[in-house]
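All protein chains but one are shown in place.
Letters A and B mark the chains as written, and numbering starts fresh at 1 in each.
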Amino acid sequence: MTECSASHAKPLLAVTGVAKAFGRNPVLKGVSFSLLPGEVLALVGENGAGKSTLMNILSGGMPYDAGTILLDGNEYRPATPSEAIRRGVAIAHQETAIMPDLTVAENIFFGREPRNALRLIRQKQMHLDCRRLLADLGFAIDPYRMGNDLSAAERQMVEITRAILHEPRILVLDEPTASLSSQAAQTVLDLMARLKARGTSTIFISHRMSEIIDAADRAVVLKDGELTLEARRGEFDRDDLIQAMVGRKLSNIFPGRPVSLASRPMVFKVRDAGNSALAPISFYLRRGEVLGIAGLEGQGQKALARALCGASPFTTGTVALHGKPAKLNSPAAAIAAGIASIPDDRKHDGLALNLPIRMNMSLFAISEKSRFGLLPLNAEKQFGEFARQRFAIRSTDLEQPVGQLSGGNQQKVVFARWLARVPEVLVLYEPTKGVDIESKSEIYHLIGELTAQGVPVILISSDLLELIGMSDRILTLYEGRISGAIARRDFSEEAIMAHAAGPATKAPATIDREAACV
Amino acid sequence: MNVTLVLSQGRPANATLRALGLLAILLIVLFTASGKISGQQVMDNARQAAPLGIIALGQALILMMGRLDLSVGAAAGLANVVLATSFAGDMDNLVPALALTIGCGLLVGLVNGLLVAALRIPAFLATLATSLVVTGILLVYTGGSPRGSIPAAFRVITEGWIAGVLPWSVLIWFITATVLMVFVHFTLPGRKMLLSGANIKAARLNGIAADRLVILSFMLSSLMATLGGILLSAITGMASIGIADAYTVDSIAAAVIGGALFAGGVFLPAGAAVGALLLFFLQSLLYVLSLPPAAKFILQGAIIIIALALANLKKER
Partner (left out) sequence: MFDGSLRFNLLLALPALILVILLTVVTATLSPSFLTEANLANIATRLLPLGMVALGQAIVLFAGRIDLSVGSIMSLSTAIMALTSTSLGWLSITLTLAIGIACGLFTATGVIMLRINPLVMSLATAAIVKGVTLLILPSPGGEVDYALYELLFEREQLFGLPLLLSLMAYAVFAVVMGWSRFGRSVYAFGSDPRAAFANGVSGVKVDLAIYALSGLFSSLAGIFLSIRILSGDPLIGEAYTLDAVSAAILGGVALQGGRGNVIGVFLAALSLVLVNNTFNLLELDTNLQAIAKGLIFVCALVFFMRGKAGGEA
């Protein structure tokens, strides 16, 4: 399809002025764009920009408050995912739609299982059909595997297969390659091309600029619920995308990093530390350094975070802080050693959502001030007011339940709690997930201040911009072991992906010895 | 300590105020129906409601932990039998009788706590199982007809009044509620318990010994049930199996009226107290209206549904 005819073709999907708010939080503020038949559209944006909400709306997962959506000229307002599928829109979620206690085949064929004359499901036939389908698509997965047994990458592939089985007119892919190695990612990109040839349109969300530039016919950028850029292939480049995503110069968002940290003493040493989920790994941290940890999804990041915070401790190796051995056998031990760990899932692991901000923030601030076991209420109130100002937490007052705050403010409450005492090491795991740009920048500058005070930071993240902007060095994880090290001078999305994708990569990756600091 | 801070911590929550409002309305209805209003009557009703009130405090604590304790009725019954048997009608046995009764109660709580925290068995099933075993043991031990009795002098704790104004049982109830409130809202271990109830995963990651606190919460709940059982024993003067069976669901109803939520992290002892009073008054109202005793069960169920429905619908807004 040439560009010329594409611009005259009638749009398959016409979105006009769509808005959606959660309570008092507006998430989409009047978004308009269109999708042509057989077109590949990339949807780009920061966390919290509204991409997932928009995709959820399109796939029938939630209603929209205002605006119109026309599918083939008819009003499109699906009440459920089933209805969306019937209208020809199928979504492959990032991973939440896999049913854990069903097999791969049962998941893929759910609701469309082949049945016999008695209307009973033909299990064996279904699994055979599934095997063929997966092979056809190029995915190597055993259809009898259970849903909860799959790796992140396999879940992704199953999700995509399930969506394709519905033979949709519009296929929505939410970060389809986030957990895939370059080889598998290429399979998906080829798949999108094959679908395009058949007239199926694809909307895909991605953070990988190179993919977007290669695969997308058009790109659309969302920022804070609004469309900031819409451009056709060849009309945009990486910097255009980033500028549209972030809204200002990158240099304003991230604090500056010192030029060289080579002269600083090494304060945190991890040697041959491992457990059932991590191969023995070793790395060092210098005073005031930010060590970025990158990798595809599910390569050991969670295990590393949990080991450092004491939740699933290392079983081998040693950890030393300022030259003295540190035992991280339990969260209490890790905290006593001075390690502050901010979890990736603040709603489940970090906050008591129905309790007031004051109570969520104060634990470490008041623990030591308690006399005779009583709560030092004065100290708690003082700390609350201090922290609210210091961390710029926007709320009505300290008694507001933390669940009512925006993602960014919630995250700042978590930071406030952990930073009541200056930590020896700060471990961050996806610190700005679901956080708006403003709060993100505040958090980055906060981290910068901490490092200026000498606090070393381990930054485990899947946000490449964040890693590149904040880190002094980056290590990549693959299958629970360190697969690469990159010095700041070599920072780039391509370099990180090359190391992160593990052994099966096109270009051989060289590990920068200085960066590895081993 | 700053007085305003203390007061603001102890300030009754909206749910409690709502419950108090309901109570006021009901008081009016009750005494209009029977023709008289007197402080003495209110106190007398509170005196009789005290056992339920104390048991409801324990249930409210467990609800704060996001769980249910279905063994409180059985624990109260156990207390009743153990107390009566070890008293054997003789006031000289006061100290050993109380010690043994409380000890048994704490043991039940410990078993519950271990089943839930160490073996990770869901609380409602674990406590249901414990109640079955406890009741079974009681039946076997007493052969169906328990012996022993409560000495008349001990019965002052439920029948007696201080200076003719305040019943002993109400005082005991008030002190218990105050102690628990101070524990949860004014002490560090209590705050840690509250945090464990609100989000146990987060509590563990913050270095709180959440599992130990869960065990403690079940021991406290059984202790409250034991206290309630002791008071019940003083009312009846003897031992009887199954005396407190209905109290289990009643305690849930009372705590729920008082604003307890299944999400955990909320502890409203004042609310539970009001809830118990309200429930007691409603049951008395059934009697006044000459309704059959079976209506009490319908009331239990209806109250739980209404209280929770109101709380949930309010949240939606």
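Here is the rule we use: a residue touches a chain if its C-beta (ideal position, glycine included) is under 8 Å from a C-beta of that chain, and two chains touch if they have at least 3 such contacts.
None of these values were measured; they are calculated from a predicted model.
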Using the touch definition up top, pick the residue from A:A9, A:A66 or A:I121 that touches the left-out chain.
A:I121
From the list B:Q48, B:N80, B:N93 or B:T135, which touches the chain that is not on show?
B:T135
For the chain left out of this view, which of A:S82, A:S210 or A:N252 touches it?
A:S82
Looking at A:V31, A:I98 or A:L227, which makes contact with the chain not pictured?
A:I98
Go through subunit B and note every residue touching the omitted chain.
63, 66-68, 115, 119-126, 128-130, 132-133, 135-137, 139-140, 143-144, 200, 249, 252, 256, 262, 292-302, 304-305, 308-309, 312-313, 316
In subunit A, positions touching the absent partner
61, 80-82, 85, 93, 96-103, 106-107, 110-111, 113, 115, 119-121, 123, 127, 144-147
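As a working rule, only the chains that are shown with their structure count from here on.
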Chain centre separation in whole Å, for subunit B relative to subunit A (CA means):
46
Applying the document's contact rule, which stretches of subunit B touch subunit A when the two form their complex?
1-2, 5-6, 9, 185-191, 194-195, 198-199, 201-202, 204-209, 261, 263, 265-266
List the residues on subunit A that touch subunit B in their complex, please.
309, 311, 330-332, 334-336, 341, 343, 348-355, 359, 363-364, 366-367, 370, 373-375, 377-378, 381, 417
